[in-house]
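One structure is given below, encoded as structure tokens.
All protein chains but one are shown at their positions in the complex.
All chains are identified by letter, namely A and B, in their written order; residue positions are counted from 1 within each chain.
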Amino acid sequence: MQRINFISHLFMTGIISSFVTASAWANVGDNYPCLKCHQNFSKAKILNLTLPLKKEHQSLSFKHMKNEKSCLLCHSDNSPNELNMLDGKKISMSESPQLCGQCHGPIYFDWQEGIHGKLFGKGTDQKRKFICAECHDPHNPKFKKMKAEAPPTRPKLGIAKVEHEEKPMNSTTTNEKTNEVKSEKKDHHETE
Amino acid sequence: MKPSDKTKGTKIEKMTEVMLANPVKRRSFLKGLGVVAAAAAAPLGAAKAISDKAEESSFWETFFQKHYKEMSAEDKLKVFARIERETKASHGVEVKVQDPQAIPGVKYAYALNLSRCNGSRRCVTACVRENNQSRHEPEIQYIKVIEMPRGTMDPENGNLYYQGESVPNEGKFYLPVQCNQCNNPPCTKVCPVEATWKESSDGLVVVDYDWCIGCRYCQAACPYEARHFNFAKPNITAEEINPNQSYLSNRLRPKGVMEKCTFCLHRTRNGKNPACHDACPTGARKFGNIMDPESEISKILKEKRVFVLKEELNTMPQFFYYFD
Partner (left out) sequence: MILRSYALFWMRMIQYAAVGSVKFYLWILFLLALIIPGIAAYYYQFTHGLIVTNLSDQVSWGAYIANFTFLVGVAAGAVLLVVPAYVYHHKPTKDIVIVGELLAVAAIVMCLLFILADMGRPDRFTHVLPILGRLNFPRSVLAWDVIVLNGYLFLNLHVSGYLLFMKYLGRTPNKLIYLPIVFISIFWAASIHTVTAFLYSGLGGRPFWNTAILAPRFLISAFAGGPAILTIAFRSIKSCTKLNVEEGVFDLLKKIVAITMPINLFLLGCELFKEFYTDSTHVASAKYLYFGLHGAHMLTPYIWSAIAMDLIAMIIFVTPRLRSDNRIFIFGSVLAILGIWTEKGMGLIIPGFIPSPLGDIVEYTPSIVEFFVCLGIWSLGGLIFTLLAKVAIGVLTGDLKENSSISSQH
């Protein structure tokens, strides 16, 4: 019994820990409570955006389409609970995958087929599909790097491979001891 | 008196005389016998030695145990009870050893998205926990993650022992390798006693740990390093044991036998995913039933450009890789 709990805890921790703002997106279909603060909604306020943001928005980090400065590309200027498609159509938060799919077409297609990303569920065929924002922070979607588990123990007569002579083709060789990458390309880029 | 009788009596008499008369001869004869006796006694003494107190009574049970495919339902129940008893005696843990049958109409395959794997090795550790592998001396891990430089698919250029303070490391991609449950497995072909075979139903390649003689020919034959040998009695603590076991997958193994990944047979035949699949933090792993056209694995095989490792060996792996 304890073991089952432990494993399921580990399972959930492993998933949740990789999502920075997971808690904010835990409930599918529920609107982000923008109206809680923005009761007197003003378009002007958004257009005159200055950084740093007000403290309620401090947790947001922006690293998505770095040259794009306008929030209104995705967010609707009518209501904070809506999103903008490129053709002007307004959609709800729970329909957000359509929005992401405008640029991320192949991934959207995969997601519709059910073959994108992590699918949870008891069985091999009973999986719940998550929407994009449930795993990817839309303002900073790229997954963070993580610490890998420990490497296997090298057998007692194991040898750490050292760099060897040139290989043909555009291949790179790895020096196991220093993790140094050496490229054989013409435009030589030494990573010392 | 017949001449033969006279001869007989005299012959033996004479021989005894000769033997008694020559003390050197007798001594050396007895010495020779002594050596032979000692040499014969040693293995018997050793046989006694390897049986722990807990395993003493089961030594003969195991000696006469049949091959899994020849066991009746009763035989199996006795065997599973023995294993549970042995685990309780050696580790003090109550476990359940079952024998889940293949789900009809199911054949398993695995796909791995190499664009997503970040080399976290969460799959490796989840697998070790799930399948009760020896933690040290020997350290057995069914999954090996190779850190590869760009521009090559040859594992010789890769590094199995990479440190990952923050993965993925710059300029690398990660190639996890485990048993491919090949359709044309070289390992099952070479086993001299058929201790390993491919289940005809769902395609899993399994090992009967109580039948294996530990010759390691299968390990020499496997092109993917998927077979692992228990060089000593597996080192696993009571807390580390996963009690949900099955005979052909994660029951505790004895010393001197082979083991391998079985796509978590005890989970998959009960409708769940393998432990590695669920542990992957980036969703790089896809698993399912290729007989079902709506399963994610079937769709991946249809839509993605998949490849297998060492295809020229014609092992027909059921583990497919693709980039996104």
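Things worth noting here:
Keep in mind that, in the parts below, a residue touches a chain if its C-beta (ideal position, glycine included) is under 8 Å from a C-beta of that chain, and two chains touch if they have at least 3 such contacts.
This one's a predicted model, so the numbers in the text were calculated from it and none came from an experiment.
Listed residues B:198, B:228 or B:251: the one in touch with the omitted chain is B:228. Of the listed residues B:220, B:238 or B:316, the one in contact with the hidden chain in the full complex is B:220. Remark: the omitted chain is touched by one listed residue; of B:100, B:151, B:171 or B:186 this is B:186.
Chain A meets the missing chain through residues 154-162, 164.
Where chain B meets the missing chain, the touching residues are 7, 10-11, 14-15, 18-19, 24-25, 28-29, 31-32, 35, 38-39, 42-43, 45-47, 49-50, 63, 67, 70, 137-138, 140, 144, 146, 154-158, 160, 177, 186, 189-195, 211-217, 219-225, 227-233, 254-258, 310, 313-315.
Here is the rule we use: only the chains that are shown with their structure count from here on.
Each chain gets a centre from the mean of its Cα atoms; for chain A and chain B, those two points are 38 Å apart. Across the interface of their complex, chain B is touched by residues 3, 7, 11, 14-15, 18, 106-107, 110, 113-120, 122-125, 127, 135, 143, 145-154, 160-161, 167, 169-174, 176, 179, 181, 183, 191 of chain A.
Residues 118-122, 124-125, 129, 136, 139, 141, 144, 147, 149-152, 157-172, 242-243, 268, 271-273, 278-283, 286-289, 292, 294-296, 299-300, 303-304, 324 of chain B touch chain A in their complex.
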